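Have a look at this one.
Note that one protein chain is taken out, while the other chains of the complex remain in position.
The block that comes next holds subunit A.
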Amino acid sequence: MIKAILIFNNHGKPRLIRFYQYFAEDMQQQIIRETFHLVSKRDDNVCNFLEGGSLIGGSDYKLIYRHYATLYFVFCVDSSESELGILDLIQVFVETLDKCFENVCELDLIFHMDKVHYILQEVVMGGMVLETNMNEIVAQVELQNRMEKSEVNQVI
């Protein structure tokens, strides 16, 4: 099970936060800070797995992360998920974002936080992997966006 998905930039500013287990608000922020602290210390040529921090972790939890340009994508998972599989999943998610936003960059995530959530929702649901086929995900997101657009006067 995936406990949390965190995306933040090189300075620790959150770009997308999704917890699949209840944490109080201030705890959430603490976890973000702690995770950033752990992950940002890492060299670029070390492995992508970290024992979970004390706040979000527990002995069963790991942080699996990938660093893309200015963003860290961090998945906090327990032992029921394959570590290498999650690495691939992060890649799928990022490539999907790339397809949806055309050469995605940090600004896209900043200004379209809600859209990113919707995309993520088609990949992971309730902390479990839902769909891994990129085209499928993109297609479904597109259709829903179109539905939104077709409704007049509703611009977020």
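The rule we apply is simple: contacts are C-beta pairs under 8 Å (C-beta built on N, C-alpha and C of every residue); 3 or more make two chains touch, one makes a residue touch a chain; residues count from 1.
One rule holds for everything that comes next: contacts and distances are computed from a predicted model.
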{"item": "Chain not present in the shown complex, as UniProt names it (candidates \"EF-hand domain-containing protein\", \"AP-1 complex subunit gamma\", \"MTMR9 protein\" or \"Guanine nucleotide binding protein (G protein), beta 5b\")", "value": "\"AP-1 complex subunit gamma\""}
{"item": "Chain not shown, touching residues in subunit A", "value": "14, 16-18, 20, 22, 25, 28-29, 43, 45-51, 82-85, 87-89, 92, 110-111, 113-114, 117-118, 121, 125-133, 135-136, 140, 143-144, 147-148, 151, 153-156"}
